[in-house]
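Quick one: the structure is below, and I'll ask about it shortly.
Missing here is one protein chain; the remaining ones are kept as they sit in the complex.
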Amino acid sequence: MQFLLAFVIGGIICAIGQLFIDLTRSSVTPAHVLVGYVTAGAILSALGLYQPLVNIAGAGATIPLSGFGHSLAQGAIKAVQTRGLLGAFAGGAEATAAGIVAAVVFGYAAAVLFNPRS
Amino acid sequence: MTQSQGQGNLQQQKMQQELQQEYKQLVKNVKPRPPVLKNTILAFLVGGAICLIGQLILWFLKKEGLGDKEAAAATAAIMIFLGALLTGLGIYDVIGKYGGAGSMVPITGFANSIVAPAMEFKREGFVFGVGARLFTVAGPVLVYGFLVSTVVGLIYYLIR
Partner (left out) sequence: MEIEKKVGQQSIRFVKPIVITSSASVVGSTEGAGPLADTFDWIVEDLLFGEQSWEKAECKMLRESAKLALRKVNLQEKDIDYFLAGDLLNQIISANYAARGIAIPFFGLFGACSTFVEAMLVASILIDGGFARRVLLASSSHHNTAERQYRFPTEQGVQRPPSAQWTVTGSGALLLEESGNGPRVTMGTVGKVIDMGMTDANDMGSAMAPAAADTLVNHFQDTGTNPGSYDLILTGDLGAVGKAALIKLLQQRGYRVGENYHDCGMLIYDLEKQDVHSGGSGCGCAAVVFSGHILRQLWEKKYRKILFLATGALMSPTSAQQGETIPGIAHAVVVEFN
């Protein structure tokens, strides 16, 4: 069941992005879409609306980039609870540090090792 | 400029605008629309499949005894690795052609948007080529991610 839900919810989150691309102005690029997802995910998370989705769908909600926004927002909120004001700045990055550094390291390695093909 | 000239210019501008509107309408009629339904279904399937793979990894890691948080972080890192690898192998852009947002929105798409420009601009050197271009898309994503999360944290601090 958890696998089906991950597939369906993850699919729906992506399909919304496709509708957004196809139905809006042509100047929407991947950068706009991804920034939109991170921002939307963080805001929904702050309003308490994203955690239920994660509870239901697991990776279906954390793998789309809105899940990255969710981690950032939750990280900031939790750090404020434990450390106060400084947590608002540090919390988001701390919660997502592994992912960000993984992206830089793997991204760098792939870019150096491979050459564009097509 | 005399008044009549000014009015003439204004009229000309108005005419130009009307012509542009008319042309926009003409183009709308001849331009093929993207196959929205097909694209959306494909995005759903591809995006769903990627999330399913993520869920399988997550499930496996938890089964191996990782805690919730560690398992989630490790899953993200593995998915990023896969996205970067498939981009390097020249496969991810093919998935993207069919999957559209389905392959763009998951974290593997984020990895793709990091590797693709960095790899392509390698010929411009390792600082301005690879180093700078890694963040073509990742840069804005991190900037707005950090901005929003900090604002969320600050608001939470104030209303707590």
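In this document, chain identifiers A and B correspond to the written order of the chains, with residue numbering beginning at 1 in each.
Convention: a contact is a pair of C-beta atoms (placed from the backbone, for glycine too) under 8 Å apart; a residue touches a chain by one contact, two chains touch by 3 or more.
Remember, predicted model here, so these are calculated numbers, not experimental data.
Enquirer: Based on the whole complex, identify which of B:Y23, B:F60 or B:F128 touches the chain you can't see.
Expert: B:Y23
Enquirer: Of B:L52, B:A77, B:M119 or B:A138, which residue touches the hidden chain?
Expert: Of all options in B:L52, B:A77, B:M119 or B:A138, contact with the hidden chain holds for B:M119.
Enquirer: Even though one chain is hidden, which residues of subunit B still touch it in the full complex?
Expert: 19-20, 23-24, 26-27, 29-35, 39, 87, 90, 92-97, 99-100, 103-104, 109, 112-113, 115-117, 119-121, 123
Enquirer: On subunit A, where is the contact patch with the chain that was removed from view?
Expert: Touch set of subunit A with respect to the missing chain: 21, 26-27, 29-30, 116-118.
To be clear about the criterion, only the chains that are shown with their structure count from here on.
Enquirer: Give, as an integer number of Å, the spacing between the C-alpha centres of subunit B and subunit A.
Expert: 11
Enquirer: Over in the complex, which subunit B residues touch subunit A? Could you list them?
Expert: These residues of subunit B touch subunit A: 34, 36, 39-52, 54-59, 72-77, 79-81, 84-85, 87-90, 93, 99-102, 104-111, 113-116, 118-120, 122, 126, 130, 134, 136-138, 140-142, 144-146, 148-150, 152-157, 160.
Enquirer: Report the residues of subunit A in contact with subunit B in the complex, numbered from low to high.
Expert: Touch list, subunit A to subunit B: 2-3, 6-23, 30-31, 33-35, 37-39, 42-43, 45-46, 57-60, 62-69, 72-73, 75-77, 79-81, 84-85, 87-89, 91-93, 96, 98-100, 102-104, 106-118.
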